[in-house]
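The complex appears here minus one protein chain, its other protein chains still in place.
And then subunit A:
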Amino acid sequence: MENNRHQKLGLSDQDVLEMYELMVLARRLDERMWLLNRAGKIPFVISGQGHEGAQIGAAFALNRKKDYLLPYYRDLALVLAFGMSPREVMLGAFAKAEDPSSGGRQMSSHFGQKKNRIVTGSSPVTTQVPHAVGFALAAKMKKQNFVSFTTFGEGSSNQGDFHEGLNFAGVHNLPVIFMCQNNQYAISVPIEKQLPTKSIADRAAGYGMPGYKVDGSDPLEVYRVVKEARERAIKGDGPTLIEALTNRFTPHSSDDDDKAYRNPEEVKNARQNDPIVIFGKYLIEVGLLDEPKRKEIEERMKGIVNDATDYAEQAPYAKPEDALKYVYKE
């Protein structure tokens, strides 16, 4: 039991199995979307493959009944953990009327769902960062004990809204957690052409908050850091910047071919750090997972993905004239 890290962190056996299942579910949904795209059934995919460990570690450290999530387009695992169902995810992929994020108005993976406090986002990156600060300002003004949690890629850490948002949160000591999922590529531009410094976490010092760099392939390590950040935020100790190092296993999106700028060997090596494999090994080590159990989980998730695909494929589109609705309050 010496190797049991999750219990020391306050996570039950059931918690970590649930984390693992969600990571697998996110991966299999994501993979299915690529198949559907290549089969010509859905127009677009943008992936979180390789990011699941960081996302699920963070999700379990938050209060998923209270906290507000301001995600970006790679956060499939995060939104599943916050309560968006696989059917709902697929409805978005197929752009069907029932898509909870946008009713088929936005490209897929532009997540939003008020009932689960998943805040609507857009395609111009980093705009969600000041919004997260606004939610945190509301928490402080209304004396509510929630935090806002926002995510973005390392490319976003160069946008003005990143700096304006973090600075504002630092000045006003707000309960917000900024988590950068650093997969080392902004579409094709590698990290060394994005940052003059070694670490995004270092930028926290400029905004008067702690910054942590963490292995995003290790959900337990991400859990630990996000949990501490949440505790600080709730206590009134202000914001935190977390940099979770991840890998992007896919091209930027279904419209990108990464062979033009990325050595296939590099992707192969990155897959050595697959968070699902790493976490699976951990669960085997602590006796919570074995091969039959793993297969059972895979089979069950496959069933869920099949159901979600069938449901969404058969669901109706919005009526053409629905394009005119909801410009203003009706």
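For the reader, a short list of remarks on this structure follows.
One rule holds in what follows: a residue touches a chain if its C-beta (ideal position, glycine included) is under 8 Å from a C-beta of that chain, and two chains touch if they have at least 3 such contacts; residues count from 1.
Heads up, the rule we're going with is that contacts and distances are computed from a predicted model.
The UniProt record for the undisplayed chain lists the protein name "Alpha-ketoacid dehydrogenase subunit beta", from the options "Sensory/regulatory protein RpfC", "Alpha-ketoacid dehydrogenase subunit beta", "Phosphate transport system permease protein PstA" or "BMP family ABC transporter substrate-binding protein". Residue in contact with the omitted chain (choice from A:Met141, A:Ile187 or A:Val277): A:Met141.
Residue-wise, the contact with the chain that is not shown comes from A:Val129, picked out of A:Ile42, A:Met90, A:Val129 or A:Val305. Within the complete assembly, A:Gly112 is the residue of A:Gly112, A:Gly153, A:Pro175 or A:Pro239 that touches the hidden chain.
From the options A:Asn37, A:Gln55 or A:Ser101, the residue with contact to the unseen chain in the full assembly is A:Ser101. Although one chain is not displayed, subunit A still touches it through residues 68, 70, 99-106, 110, 112-114, 119-120, 122, 124, 127, 129-139, 141-142, 148, 160-161, 164-165, 167-168, 171-172, 325-330.
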